[in-house]
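Below: one structure in structure tokens.
Apart from one protein chain that is not included, each protein chain of the complex appears where it belongs.
We just call them A, B and C in the order they show up, numbering each chain from 1.
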Amino acid sequence: MSIKTAALAAAVSVVAVSSAMADVKFAFIDPLSGPMGPSGEAGYTSFLLAAEHINANGGVNGEQIEVKGYDNKVNPKESLVQLQKAIDDGVRYIFQGNGSSVAAAIIDAVNKHNQRNPGDEVLFFNYAAVTPDFTNDGCSFWHFRFDAHADMKMAAITDYIQGQDDIKKVYLIGQDYIFGQAVAAAAESQLKEKRPDIEIVGNELHPLAKVKDFTPYIQKIISSGADAVITGNWGADMQLLMKAAAESGSEIPYFTFYGGSLGAVSALGEGAIDRLYQVTEAITNLDASDEQYALIEEYKQRFPEYDYYYHRAFNALNMFKQAAETAGSNDPIPVAFALEGMTYEEPYGTATMRADDHQLQQNLYISTVSKDVKYGVDNIDLGWKLLDGGKIDAAAAEQPTTCQMERPEKP
Amino acid sequence: MTAPALSLKNLCKSFGPAKIINDVTLDIAKGERHAIIGPNGAGKSTLFNLISGLYTPTSGTVSLNGTLISGVAPFEINRMGLSRSFQVSNIFANMTVRENVRCGVLHSLGQGYAFWKSVTSSKEVQEKTYEVLEHCSLVDKANTPAALLPYADQRALEIAITIAGGANVILLDEPTAGMSHSETDRAVELIRKSTEGKTLVIVEHDMGVIFDLADRISVLVYGEIIASAPPSEIRGDPKVREAYLGDEALPEETV
Amino acid sequence: METIVFALLNGVIYGLLLFMLSSGLTLIFSMMGVLNFAHASFYMLGAYFAFTIMGATSFWIALFLAPVLVGLVGAVVERYGLRRVHANGHVAELLFTFGLAYLIEEIVKIFYGKTAVDYKIPSLLDFPAFTIYGASFPAYRMFMLVIAIGMLIGLWFLLKKTRAGLIIQAALTHPHMVGHLGHNVPLIFMTVFGIGCALAGLAGVIAGNIFVTDPAMAVQMGPIVFVVVVVGGIGSLEGAFLASILIGLLQNFAVGISASFADIFWFTGLSPTSEIGDITVSSLAPVLPFLLLVLMLIFRPRGLMGEQEL
Partner (left out) sequence: MSDTTQSYQNIAPSGAAKFRQRILPFAVFIAIILLIPLTDPSRTMYALMHQMAIYIVFAVAYNMLLGKGGMLSFGHAVYFGLGGYLCMHAMNWIADGTGIWGSFPTFFLPIIGFVGGGLAAIVIGSFSTKRSGTTFAMISLGVAELIFAGAFMFDSLFGGEQGINGDRMNGPEVFGLSMGPQSDIYWFMAFWTILAVIAMYAFTRTPLGRLSEATRDNPQRVEFIGYNPQRVRWLVFSLSGAFAGLAGGMSAVNYEIFTPEALSLIPSGFVLIMAYVGGITYFVGPIMGAILLTYMSSMMSDFTEAWLLYLGLMFVLIVMYAPRGIAGIIFGIWDGIRGPNAGEMMRKWAVQLAGGLLMLIGLIVLVEVAVRWSNGWGEAFEPFGLHFTHGSIVTWIVIIVPLVAGGYLLRLAGREKEEMPA
């Protein structure tokens, strides 16, 4: 029916061929249906392509890898059912990212599983659930995070806002769950420290993935007289927020974590230029090697409905490969120890998996929408362009951790 | 002097503008077999519904053994010792005959809403059920699903459920309607036997049954009682003859 | 002030949309005693049909064609499904429509995928109509208002001025009487079911693009439409209308109010950091219709304007 699925099929058929001989299995547990389905599919396709590349280059320690999708409908309980199913299918590595509520449940379940089934451990590679707690008080040896957490991203945003003297009033809107609450808390405390003169004129939390029409929320934002909005919204909640913002005709800038969510830029259209900002670990319009450009183009060609967005999916799988080859084993515990403190030369800089808390330290980039770009998004000619001084080095983005890691015995 | 078993005082019931029961006053003594007759649409069933608590009177009162029962819920009236049957068989069609009767027995034997003991644990319930079945000649059909019973047996079961609770005041609504002669005779026998020593109020169209059974007859026409007297007097009452003219003939003395 | 104006505008539009959905359900429920669980599924079908038709032709053709198609689907469902289970009573009918809702959702998922389709507002109407308090009001929402009012007038005309309408009206309050008047009751039922579904389909056509057209839209809308029918009262289109507007306004006003319980009940000394004190009125918005339903069923079971008790 749709082009989107046609392309996905191409990838699936490749994976289907390889699955027969796959030795290392990864489960991708994220929404593949419902309002957040497109977010999940964009991530899934990234992992599929990354796995395909690794397999084409001889696999990992000579073994082929397979990524299989499990639809969790962004529901923690359903995720655990899928997790159980995945483990029963022989999966040893889990990818998940959409929804910190789900990530929290998976961390808990993986901890219990590994405690109860020694010798049968699984690792959880978190590629997008960024509640800071997971690499602080709630840290776990079995969990690795490949995306900067909310405090890190918020620090980048508030640093930028610190220099914008015309912003006097800020409105916070987010999804009502641990992630949205963490974003709001980070924004509040960091703004208070960096710009005590800024007034927070609204702090709104709306239900996750349930709002169909954000018009009343946008009207509240306009009525509040805000000069800027900060939001951690992702997926459909980001896209629909932008749809309502575009309809209202207001010109308030939005500082976001996930302005790159599918359809958000096209919802705003040209209104997004210099008004929609995002903090990410990479954007396609950074200077990069030809190899990276080729990858971006290959992704777009294979999955025309999506854009190369989940750079961290490629990082995560490549880091797995590097760690497994360093350890000389594809088993979870050796891989986990090899990942700790490992440095990886990624296309846009150097990334380090901090051993203390399993939080990847990497460069962050603040970007906004522009017409003058190499790669557009949402199949229009607008794309993300780095702000002047928008690059934050990994060292500058680093935040302290309170993690007290408990490790199993090293093999 | 003891209070009458049933006492209706100035009882009225209207549905919208239509007055179905109009100022009915009637005392029925304990142990009396009282029949209510009247042409179709006279309000006989409505009167039963008022007495048994299905309807609340528009005005007037109903007393059972001297206690006011108008406005009281039907199940409470039943617990006070009044039980009724229905014109259209109103049984538990999905249950067997035995289970139907047992349901009728339960409350009177203090089983309440118990859900911690088996329904068969009480010997008393079992015995009473059997007694009623035997009384109504339904023993050999005890395990037949009620819905599969022949019509006459369904009517007998209707009476069995009605008397199972051991009520002292029994209201029977056309118990023999639609029965053949021989079936009717059997039913009358059953009624006579089961209401021994009890107060019976019966609505019937079959005048043979009425005059055979009743100690006293009340004639209800357009919601009003136009006569209330022993059978012999009713037969001669010109008002009654007038009301029944062209409706159905009153049985002659010889019947 | 801004909040009030915004909430009024959005509330009335949303309310009229609800009425478009619930008028059909009220008709069906009152006449046939069938609580059509799948009613919102026809709303969803309307949106999807319109999406397909718009892709092939234009929105304006979809606006007329999609509701007609949905109405036909409804009539077929009544003729070959509902009528069959009718003999087994209302609970069986309710179960049938429940299963139907399930089935329609799955069929939609197979044909259109599990995620939302890109059903867009026609470009002709994609401009701001006017601006108040710094926010522009989209022309398409005004268009929805016009369609809804048009439907209202159309329905009124049909019921009050045509012979068929008189029969339907009679059947609304005295469902058993119609047969005695010598009318073909099954045909009337089928027609009413079809029209009811078509109205739901129309609501889908005009709302699918402003909200989201995805397989979950029926499940999301369904329960609210039930609320409208019960709160309005059985057999009363006027009641359904009042209830629709009431719920539309209630939800939109609630979303617009940021005050928390602690602010409202300050006199009780409720702490703003406590769990109850922290609840904001805007977060109550999704709960309000159901609260209204439960209270209504307990305290006024015949609804706002209903003639019979449920």
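For the reader, a short list of remarks on this structure follows.
Heads up, the rule we're going with is that contacts are C-beta pairs under 8 Å (C-beta built on N, C-alpha and C of every residue); 3 or more make two chains touch, one makes a residue touch a chain.
Computed from a predicted structure; not experimentally measured.
Listed by label, the shown chains that the missing chain touches in the whole complex are A, B, C. Within the full complex, the residue among B:Pro4, B:Pro57, B:Gly104 or B:Pro231 touching the omitted chain is B:Gly104.
Touch with the chain omitted from the figure is made, among C:Phe19, C:Phe96 or C:Phe189, by C:Phe96. Within chain A, the residues in touch with the undisplayed chain are 1-3, 5-6, 8-10, 12-13, 75-78, 80-81, 84-85, 87-88, 99-101, 104-105, 108-109, 112, 116-117, 176-178, 207-208. Taking the complete complex into account, residues 52-54, 73-75, 78-79, 83-84, 86, 90-95, 98-99, 102-104, 106-108, 111-120, 123, 126-127, 129-131, 133-134, 139, 142-143, 161-162, 164-165 of chain B touch the chain not shown.
Even with one chain removed from view, chain C keeps its contact list with that chain: residues 33, 35, 81, 84-85, 88, 90-92, 94-96, 98-100, 102-103, 105-107, 109-113, 219, 223, 226-227, 230, 275, 279, 283-284, 286-287, 290-291, 293-294, 297-298, 301, 310.
By our rule, only the chains that are shown with their structure count from here on.
Among the remaining chains, the Cα-based centre furthest from that of chain C is the centre of B. Among the inter-chain contacts, the highest number of C-beta pairs connects A-C.
One inter-chain figure worth recording: chain A and chain C are separated by 37 Å, centre to centre, where each centre is the mean of the chain's CA atoms.
Distance from the chain B centre to the chain C centre is 50 Å, each centre being the mean of its Cα atoms.
Each chain gets one centre point, the mean of its Cα atoms, and the points for chain A and chain B are 77 Å apart. The residues of chain A never reach two or more other chains; the list is empty. Multi-chain contact residues, meaning those touching two or more other chains, do not occur anywhere in chain C. Residues 2-3, 6-7, 10, 109, 111-116, 128, 131, 133-136, 138, 210-212, 214-217, 220, 252, 255-256, 258, 282-283, 286 of chain C are the ones touching chain A in the complex.
Those residues of chain A that touch chain C in the shared complex are 1-2, 5, 32-35, 37-38, 41, 176, 202, 204-205, 207, 210, 212-213, 215-220, 222-223, 236, 240, 247-250.
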